[in-house]
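With one protein chain held back, the other chains of the complex are shown just where they sit.
And then subunit A:
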Amino acid sequence: MKKQKFELSKGGKDFIASIAAIAAGLLFGLVILLFSNARQAFPAFGMILKGGFTDGLSGIAQVLYVATPIILTGLSVGFAFKTGLFNIGAPGQFTCGAFAAVYIGVKWTFLPAGAHWIVALLGALIAGAIWGMVPGILKAIANVNEVITSIMMNYIGMYLVNILIVKFVYDPVRNQSVPVAKTANIPKAGLDKLFNYSNINISIFIAILAVIVIYIVLNKTIFGYELKACGLSPEASRYAGINAKRNIILSMTIAGALSGLGGGLLYLAGSGKYLQVVDVLAPQGFNGISVALLGISNPIGILFAGLFIGHITVGGNNIQLYNFVPEVVDIIISTIIYFGAFALLIKSLLDRFRRRPSESGAVKEEK
């Protein structure tokens, strides 16, 4: 029994695996920096590592601003993954949520000041939910693979939003959406003054709240128990009489709502970010996959993974000082993801190392 003390908990193993992936990704980034400009590589690398801590409080605020939407899309992907579904539709859900928020923000000025931004966010939530629900329904009823349908929904969402922007909230000069009404901006609650950074607002708290809610749903409720059972073993869940079809639809709907909320939070931040009429899928959606993988689909892990990716993204922007392009950080992130997939392997290796002694222990006990 004493042996158990030395054994890592499951969370501990996940954590080590993620850290290993991050280290490998950073190392690879350093190699690239060295190749492109060896002399400045180390200071630039230091800057990436320092990330948000470069500019004092405002740097930290910047990290929070960048991290908020990807925490939500990460949560979206991670939540679906826990229930056995791969929600690759986060970009589409994100964009639809963003458009709904912008539309309400621009048009529904009749709403009172305190309620306007809340209604706009709810709109984002609902639009994302609908975009997630469609693949869910198709999977539940016709057993269509959700990966294929959600990729298609990404493109449908992107082009549809382009059309709708032009039709309803278009700024032809800049080829983008018009600014939302001031009342639709998410309150800053003095954070901008505290951090001395204008883009920050309470949305990070909304993201943290979402993390907590999803954590509780997954781990403390019978709904989460059902969802996870369906994800881990669809056949055993069916045997136990769990309504898998309903759970698939609900799970995709909730995942979509989270991505949609992420879109709403970003475009209502009042940070001078507008919906562009371009044929590009929202990168925040795909970053959500990275965040979810790095956080091993655990809500708390996703929160920290999102903050970390925000941190090095800010660092990546800073290395332009040394004449490096910020895309180096994208390479680092994608390398981390490769190694993140690798982390699953490391995890199973750790499992194997640890299992041996406990197995023989069990045999002894039986005697």
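Just so we're on the same page, a residue touches a chain if its C-beta (ideal position, glycine included) is under 8 Å from a C-beta of that chain, and two chains touch if they have at least 3 such contacts; residues count from 1.
Everything that follows uses one rule, which is that contacts and distances are computed from a predicted model.
Of the candidates "Nucleoside ABC transporter ATP-binding protein", "Fe-S cluster assembly protein SufD", "Formate hydrogenlyase subunit 4" or "Nicotinate dehydrogenase FAD-subunit", the chain left out of this view carries the UniProt protein name "Nucleoside ABC transporter ATP-binding protein". Shown as candidates are A:154, A:237, A:284 or A:313; the residue that touches the absent chain is A:237. When the missing chain is restored to the complex, the residue among A:28, A:108, A:170 or A:223 that touches it is A:223. Touch with the hidden chain on the side of subunit A covers residues 220-223, 225-226, 228-229, 232-233, 235-243, 355-363, 365-367.
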